[in-house]
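All remarks here apply to the structure that follows.
Shown here: the complex without one of its protein chains, the others still in place.
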Amino acid sequence: MIKEEKAAKLFRHALRRLLFLFCLGIGGALLSATLVRFAPGYGVQERELDPRWSAQSVEALRQKQVLREGLASFYFHYLSALAHGDLGESDSLKRPVGELLRQRLPTTGKSVVRGLGFAWLAAALLASLGLASRGWLYEASSTAFSSLLLSLPSAVVAMLAVHLRTPVFCAIGVVVFPRLHRYIRSLLVRSYDQPYVLAARARGLGSGAIFWRHVLPVAAPPLLALFGVSFAIAFGAAIPIEALCDSPGLGQLAWQAALSRDLPLIVNVTLVVCLVMLAANSLADLAGSTLAGSTQ
Amino acid sequence: MSPLQKAAATILCMTFALMVLATILVPAPYARQFRDVPNAGPSTAHLLGTDALGRDSLSRLLYGTRVSLLLAPAAALLSTLIAALLGSAAGFLGGWFERIVLAVTDLSLSLPWLFLLLTVRAMLPLDVPPMLSVIVAFLMMGLLGWQASVRVICAATRGVKDSDFLLLARSSGCKPSRLLLRHVAPNLRPLFYAQFWISIPLFILTEANLSILGLGVMEPMPSWGNLLRGFEDFPSLAANPCRLVPLILLVIVVMCFQLVLPSQEVTQ
Partner (left out) sequence: MRRAWAFLAFSFVLCRSTAVRAESAGPSGGELHFCLHGEPKTFNPLLVEEDSSETVRYLTGGVLIRLNRQTQALEPGLAVSWRVSQEGRRISFRLRTGLYFSDGTPFTAEDVAYTMKALMDPQLHSPTGDSFRSGEGQVDVQIPSSDTVVVTFPAPVAGLERLFDQVAMLSAHSPKKEMAVLGPFYVADYSPGSYVLLKRNANYWKKDKEGKPLPYLDSVRLDIQRNRDIELLRFRRGEIHLINALDAEYFDRLQKETPAVVHDAGTGLDSEQMWFNQVSAAPLPEHKKNWFRTTEFRKAISMAINRADLCRIVFGGHAHPALGPVSPANHFWFDSSLPVPQYDSAGALRLLERAGFRLESGTLRDSSGNHVEFTVITNAGNKSREQMVTLIQQDLSQVGIKVNLVTLDFPSLIERITRTYDYEACLLGLVNTDLDPNSQMNVWLSSAENHQWNPKQPKPATAWEADLDRLMHAQSSAATDKKRKSDFDKVQQIVEEQQPFIYLVNKDAMSAVSPAVVGSSPSVLDPHAFWNAEVLRMGADPALGAQK
């Protein structure tokens, strides 16, 4: 009975949180829309500089821009269209935003997921190797290596990826890996230094059993929280990296949208990015707090 | 301090010294074009060669060091101040104020500011002197970089709030503002310092990323990020390895910062 109540409570909490996140995302999207709308250069197009246009054509072009409504009605129309699932049409690319997002999200999603997998594997591997051999040489070199990667600007990593012909997810992985490595290493070191682990080892428990029964359960909540944060980092890094590597994902779309002041596209891309990041960060919080609570 | 940390601290001090002595050491003004020798390799006249417009690379590197190393701390200071104010207020007052601050922080962290920076730059007036535009660039970074520290500070403030001595102070009738200023803030000061020092290398890297994308320090003023802009052309880099010096210097300085500082937690 208690378990059911707990589950129902958790479910309601999660639902409330999701709704809150969604509203926050919409708020963020509308905020960026306001910024873009009032920034200089809105409603102006490069095609106006073409001297072949006659005066009437230029006027007609400008009229089309003016017909575009003020901000309040834009908000209203956007939200009501959103309620019906219609995300509007991109001005610069002349295609429905929903279709563009549907094409681009999988690319970005794949890069991010693969990059994360790559980073987590590498970090876990290196951290556990470090545990196995606690010599100072390994310690120093792995610190130096992850320090080096952490010190490279992500733009330089992207350019390296382009030149070495590696896929985008490698660049994302390289950006995320050093942060993961440091944290996982310090977490594992702390966990293995706990007195009960020492006691278990004194009792003669095998290293495998120690890991699964004593270290992992305690390390799991912060690791899960780390997963959420690393997802946010990876997704955040994916945007400039994709723009630089010219990979047909969300990052390049966002960059193009900003350069051409394409309001419908910017609003929707911001919404998607916000939602993903907020969800990732919330997952981190939730995992950290509830699981930590449950193991107490 | 371990020997490694001592070495890192020495390197940092040397770099700062270099930055301060830049005007004395520099062989030529950073904007002066030696038009007869564009893209030259290292020589006695130009120790690191010249760039595409014939400007002395060593001078530009020294000036760029000054720009990056003077203004990253400025941005870090601004962002730490904002984070300190918001974080400690949120942690101290708790309740709905804390929820709002955390929500705003989350949102601000999630917004893709990179392409919004484009529009912000276009709003600047045209006739600002170059140094002022650099300051504005770093101010913008400071205003957008405070989110990471807020959660840490908030959590720490909450910890302090629940501590015994604060309970004692509150029960003896201390006003909230006095509590905040006299009891909470001094206990958090080490945390503020730590956050400040941690932010500096982050802002150096952010500036580099922004300048490579064309959104950072504007020409002809050099900065580390600016000097990295020609890196898409790897074969010419291989031909003239002196061009890698800004990147090497940046990486070394950032690594030294990381080694000297307390290890940074990714999650709080």
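First chain written, first letter: the chains are A and B, and each begins at residue 1.
The rule is simple: a contact is a pair of C-beta atoms (placed from the backbone, for glycine too) under 8 Å apart; a residue touches a chain by one contact, two chains touch by 3 or more.
In this text the structure is predicted, and so the values were computed from the model without any measurement.
The hidden chain, counted over the whole complex, makes contact with A, B. Among the residues A:57, A:128, A:194 or A:207, only A:57 touches the chain that is left out of the figure.
Considering A:45, A:166 or A:186, the position touching the chain not shown turns out to be A:45 (whole complex).
One chain is missing from the display, and on chain A it is touched by residues 39-42, 44-58, 60-61, 93-95, 100, 103-104, 162-163, 244-246, 248, 252, 256, 259-261. Interface with the hidden chain, as seen from chain B, comprises residues 31-33, 35, 38, 52-54, 118, 121-122, 126-127, 129-130, 214, 218-220, 232-233, 235-236.
The criterion applied here is as follows: only the chains that are shown with their structure count from here on.
Chain A and chain B have Cα centroids lying 22 Å from one another. Partner chain A is touched in their complex by these residues of chain B: 4, 103, 106-107, 109-112, 114-116, 118-120, 122-123, 201, 205, 208-209, 212-213, 225, 228, 231-232, 234, 247, 250-252, 254-255, 258-259, 263-267. Taken in their complex, chain A has these residues touching chain B: 20, 24-25, 27-28, 31-32, 35-36, 39-41, 140, 143-144, 147-148, 150-156, 159, 162-163, 179-180, 182-183, 186, 222, 225-226, 229-230, 232, 236, 239-240, 243-244, 254-255, 257-259, 261, 266, 269-270, 273-274, 276-278, 281-282, 284, 288.
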